[in-house]
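First the structure, in the form of structure tokens, and then the observations on it.
Heads up, one of the protein chains got dropped from this complex, but the rest are sitting where they should.
Chain lettering (A, B and C) follows the sequence in which the chains are written, and residue indices restart at 1 in each chain.
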Amino acid sequence: MLINKTDIRVRYKDTDAMGIVYYANYLVWFEVGRTEWIRSLGLSYRDLEKGGLFLPVIKASCDYKTPAHYDDELTVITWLESLRPVRLTFSYEIRCAGQLIAHGSTEHAFVNEEGRPVVLRKKNPFLWRKLSRALENDPAG
Amino acid sequence: MLINKTDIRVRYKDTDAMGIVYYANYLVWFEVGRTEWIRSLGLSYRDLEKGGLFLPVIKASCDYKTPAHYDDELTVITWLESLRPVRLTFSYEIRCAGQLIAHGSTEHAFVNEEGRPVVLRKKNPFLWRKLSRALENDPAG
Amino acid sequence: MLINKTDIRVRYKDTDAMGIVYYANYLVWFEVGRTEWIRSLGLSYRDLEKGGLFLPVIKASCDYKTPAHYDDELTVITWLESLRPVRLTFSYEIRCAGQLIAHGSTEHAFVNEEGRPVVLRKKNPFLWRKLSRALENDPAG
Partner (left out) sequence: MLINKTDIRVRYKDTDAMGIVYYANYLVWFEVGRTEWIRSLGLSYRDLEKGGLFLPVIKASCDYKTPAHYDDELTVITWLESLRPVRLTFSYEIRCAGQLIAHGSTEHAFVNEEGRPVVLRKKNPFLWRKLSRALENDPAG
């Protein structure tokens, strides 16, 4: 299984009046995580969009375990959790010096420029194969 | 059951390069929804914090049904889903002209200034009673 | 001179670890202010974009006078400061119960879908006349 680890530094912008990171920002870091996961596959999400494939989020969830603070160095750990004909799910962990800060997942549909669902295996067989292999722990894909 | 409806206008800031609302922003609107729900109870979350009670989010989730766009007028519908001694859950719907855009929930712990869990019935019996009655459809609380 | 006043409630999201509003958020409120200013002219910025006219920001500035806090009720006061063939400038004040919180301005270019500058008087004479009159204190435009 292909796992990506990306470092994030907490910005002042990310904090709130409780002195901790505001909860919606974890979803932004999930986005950074999956972008880098796709890059570690040898692809870029920007190019997928240029090729007419979009992956809008259809479901997101996050469990908050320990607050993160300004200037903390966090690691976003991302992996592909499941792959189906018209959607996929990424899972994430956010850690600070090893300690679990939060974990969650996002589910994405495969759609075209018009926002219509597409079957990935037909729309982009190359990507389908890459993702299938990443799921089976073969990053050479 | 006490239900609050609050209107939100989609800002350019809320949109992304796909031309739709970025997914993390729904959690911000959930925050607006629960703030106004508490206000409709005759209280203010700001005052609860001044009294030493904080409600950090410990879990959040959102299902995205239909994309929202710039300048759309949305309604955030908020209600108290469950209440337990040390935590509560809010549920939300986001609608545009009646159509369901997204729905979700957030779970919150009751903690004090030091971030330690507190039993709400002991910490703030008045609020506990208000919330219990809101759950039972008695906004007179 | 046409002046628009729009109310904004400070969200938890807008605050930072200093317990006050994070400075970049004022630019978001300026956006809300100019959107509503355009609406008070009887137009909508969304429709201007559909008609092929875009107003990207080319310059922005803000002076911060007094911090704003969570749950504060602010008023964004917006007016058209200047109008030239290929650009315009909006000015803004943010007030809380009358007190000046911040003031600033944004300068915008008139561009088409391809991002190329256009002369507003030629591109959209109706809007040019509306704006000219708004500047001269004739909201009947």
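Convention: a residue touches a chain if its C-beta (ideal position, glycine included) is under 8 Å from a C-beta of that chain, and two chains touch if they have at least 3 such contacts.
Predicted model only: the values in this text are computed from it and were never measured.
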Decide which residue listed in B:Asp16, B:Asp47, B:Glu73 or B:Glu113 touches the omitted chain of the complex.
B:Asp16
Positions on chain C contacted by the hidden chain, ascending:
18, 20, 23-25, 27-28, 31, 54, 56-64, 67, 106, 115
Residue by residue, what part of chain B touches the chain that was omitted?
12-13, 15-20, 22, 24, 69-70
So which bits of chain A touch the chain we can't see?
9, 11-13, 28, 31-32, 35, 44-46, 70-71
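One rule holds for everything that comes next: only the chains that are shown with their structure count from here on.
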Could you tell me which chain's Cα centre is nearest to the average position of every protein Cα atom shown?
B
Furthest chain, CA centroid comparison against chain B
C
Among chain A residues, those touching two or more other chains are 18, 20, 24
